[in-house]
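Removed from the display is one protein chain of the complex; every other protein chain stays in position.
And then chain A:
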Amino acid sequence: MSDLVDTCPHAQPRPFPLERTGCPLDPAPEYAVLRETEPVSRVKLKFNGREAWLLTRYEDVRQMLVDPRFSSNMADPGYPLQFAFPMELLGKVKPALLHMDPPEHTAHRMMLMPELSVKRVEAMRPRTQEIVDECIDAMLSHGGPVDLVSMLSMPVPSIGMCELVGVPQESADLFHRWVTLLVTQGSAEEHASANAEVEMLLHQLIADRQKNPGDDLISSLLKRNATENELEPADISALVRAMIAAGHESTVNGISVGALVLLQHPEQADWLRAHPELSGQAVDELSRYSSISDHGTVRVALEDVEIGGRLIRAGEGVICSLSASNHDPAVFKDPNTLDLTRREARHNVAFGFGRHQCAGQMLVRMQLEVVFTTLLRRIPGLRLDAALDELPFKANALIDGLHELPVTW
């Protein structure tokens, strides 16, 4: 490891994730300092002690994420793994979409993408509006205070995903129980048995749709696979599970955190209430400002590559701070200010960049547009029913979120 000394400016890499002092919604303050003084810096993961490079500049992050010399292979010993995974299985089980490299990644991703195109997502908008209205009806008839997380953030993406995938009515309860477990802390046994049940459910669904195709996502994947690709039924099942795993919790958190940010900025909420037709732009800015998926976007170098004036050697890991990138003043003026009219908000990297950029981003964007405009319109007096510093933020999570969000009106 002696050659590391050449490239490493610090004998002691910083423990990562960095401490978030102050408001739990703000990025770690040290990001701004690093971006100025040491935009490509050494860190050591608190999770497993692995060392990696941390990128905090927007341009460096975009450049790295489009460079084919960086891999998403989580079985590589240099990959900055940040979540628990049975080490004995690493490299033995097939990787999920998020951890594939081309050409395999391209084949699997392009199976899924036509189902999540702008047009497909727009076709889901009327039904999404109904789902959101039903959730808000339930909030109104219950009367405040209510927990926004369990009454809105969780059911909207759960019902949406269930219908998109084509889970039949009689299995909907199992599906909702499983996705709820994904976002709450159940016991290991609960997780294992729910996973096994869902595996069975998807297996049956695929077998059924092979015989009786419908107009759901699984039927479309099977149809496309029959004409274009040679994925196994197990690959289709894995693709659907990867989509749910990557998409469910993040959307739940996106609704909760976005709603909280709007409640903390009443003048911005008033603007959105008055301009629902500009909700796409508003959602871009809310995504940028809250950057709930900050440091889960990581790679490992396959060759020596220079990024931001530093040499990253083959085998070394790299962590992108999407939050630091989205608060880079070189791209976003007054980055710590929420401004729903911000023109350059579209340029945010909250959904990543490069070939792994979020597959579900058009879906999330549509869902968040409907959720926030409807919530502000139908409950104009909505307010927080707790002090900010008492809110149960999810601690040490890869994606920022809240366990509960008490609101009233």
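Rule of thumb we're sticking to: a residue touches a chain if its C-beta (ideal position, glycine included) is under 8 Å from a C-beta of that chain, and two chains touch if they have at least 3 such contacts; residues count from 1.
In this text, contacts and distances are computed from a predicted model.
In the listed set "Ferredoxin", "Aromatic-ring-hydroxylating dioxygenase subunit beta", "Polyketide antibiotic transporter" or "GMC family oxidoreductase", the entry agreeing with the UniProt name of the missing subunit chain is "Ferredoxin". Among the residues A:Phe16, A:Tyr31, A:Phe332 or A:Phe353, only A:Phe353 touches the chain that is left out of the figure.
Looking at A:Ser117, A:Gln204 or A:Asn336, the residue that reaches the missing chain in the full complex is A:Ser117. Screening A:Leu18, A:Met243 or A:Met362 against the full complex identifies A:Met362 as the residue touching the chain left out.
Across A:Pro29, A:Gly91, A:Gly214 or A:Gly280, the single residue that touches the chain missing here is A:Gly280. Considering the complete assembly, chain A touches the hidden chain via residues 65-66, 106, 109-110, 113-119, 280, 346-347, 352-355, 357-358, 361-362, 365.
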